[in-house]
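With one protein chain removed, the remaining protein chains of the complex are shown where they sit.
Our next item is chain A:
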Amino acid sequence: MASATGPPTTLPHRSVANIRSPPAAGYHGPSSGPSTPLRPITSAFASPSSLRAEEDLIIIEFGTRKLQVGFAGDAAPRGSIWFGPDHQRRVGDFRAWQTDYHDDWRKAAAGKPWGRDHELWQSDVRGLDLGLVGDKIERALRDAFSRYLLIDSRPRRVVCVLPSDLPIPLLSTALDSLFNRFQSPTVSLLSSPVASAVAAGMRSALVVDLGWSETVVTAVYEYREVNCGRTIRGGRMLVEQTHNLLAKHLPQARKETEAAHDSQQAQDYALSFEECDEITTRMVWCKPYHAATTTVTQTAEGLPTVQEHDESDARGYSTSGKAATATIPLKSAKPPTSLNLPYDLLTEPCENTFFDSRYSQSSFDDHELPVYLLVYRNLLNLPLDVRAICMSRIIFTGGCTGVLGLRKRIFDEVSHLIQQRGWDSVQGKATEQLRSNLKLNRSTRQASTGPTDAASQAGGSSGGGGGGEEQDGVWHDAANNTPEVDPIDEQLKRGGDKRPRVQGQMRALESLGAWTGASMISHLKTPAIATIGRDLWLQQGAAGASKASDVDPKTQQRQSLGAGGLIRGAAASSAWTLGVWGAN
């Protein structure tokens, strides 16, 4: 098995575009003149007939709620499998097809946390049955392979796209399934933020993953994750908030006292998870950013409709001034009913989940920061130049990007916050006073709008303060000084682009998604740092992984470049790594 497959670069097959010399000189900056094009290094003993099977490298993206599979080089995954209770039944259990089964959701969901069986795993692995997770992965993959990829059960190389904060037990469960049940010879790991950045054509980006269990903001700089922040404000919370909104407006719930409703102890769900999930994807939207809305408090439960109509009229969103209402049928309520809710009320779950502007910004814990604050803080934590690059490469991914208007709202909130505060981590009344005090303000910086401002200010103030100085009898002026030549900078600039890099301004980019990024990376034959061989994994398990820094990539490269398996014998004993995932 090991001889039949090799590390990624041994693959002799290349697309034609690679073999040809760089086309159309001048298309991408100066071409490097006539040169022998890069040839793929073919493994000496691989016969062309064995290529077919090797060709399809499978890309798997693991998410909390779904799994996406496809072949490397495709623009989109071939299929996705959603985890759900129907996926966890015994083979031959056809109760889901019984007519009354789905109406009886209370019985089916009793005794289990609401909606948890729609998830593959939780990142809190304490109470998690890892064997069960492995079973779920196996069944989902088997299903996906035979239904969407239409492949047989020959061992194939796999690339996994994983969130970079995946706990090791879960990672090792996933790898166990792949190695034991699917016999994959190698599994490469790619982190999803980096893959998202690649799928946007960027080397650096601020990836805002509005995911299911968490919203993760990751700063990627030159293909490295440099900073990461998380908040529990994600899809799960959104669905729960939708449930609360709907349950509150159910006819029988109105009669109940508010006190009983508030007590979190009695977490009786009035509606099924499936229905709330569906309504969330169908109807929930997000209000556009409005300077006033940040301070509007929605405290009274019955009142806010009037208030909100005014706002919506002002923004011209409500059609022809009348109170537009949505009719939402609720089948899982008892008795089944349909609700008439004003459209503005349907923004409430989104508002509460991602922004929560009812509370002051200082009242949040680290794990529950509103998303825009998290984005801002993440940018703030970055070094100046990294921030400048990242803020103009904001990528929104994840399931919650489907909430209409949410991306723009977050983007606007962050822009507003930057305008208001600048890049100052100190905030509060004292800084406000300082800022408003013109006398004090003159010498310090003004509320800057971008990090480059700060940079130029810093440079300018030192130059302006000194005004110039005399050295060796020559008048050195900061303005006329020739800047010191930095070889690395030079090299960076030589990238061939005459056009400047966009930086220092807020800009959102569209990414094709982590899966597509991984497909692109694998298609371009870029070896991943974390590539795990089956034999080594079965021998050593996760404990055998060394730190990424201890692994000598040269050995791996040599292994891949060596003809056939000559050097592989030596390389087999070499260290391997799990990359980011094995860091702790």
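Following the convention adopted for this analysis, a contact is a pair of C-beta atoms (placed from the backbone, for glycine too) under 8 Å apart; a residue touches a chain by one contact, two chains touch by 3 or more; residues count from 1.
Criterion: contacts and distances are computed from a predicted model.
> So one subunit is absent here. Using its UniProt record, which name fits best from "BHLH domain-containing protein", "Phosphatidate cytidylyltransferase", "Dynactin subunit 4" or "GPI transamidase component PIG-S"?
"Dynactin subunit 4"
> Just one of A:Val194, A:Ala333, A:Leu417 or A:Ala514 touches the chain that is missing; which is it?
A:Val194
> Looking at A:Ser123, A:Thr401 or A:Thr431, which residue reaches the missing chain?
Checking the options A:Ser123, A:Thr401 or A:Thr431, the one contacting the hidden chain is A:Thr401.
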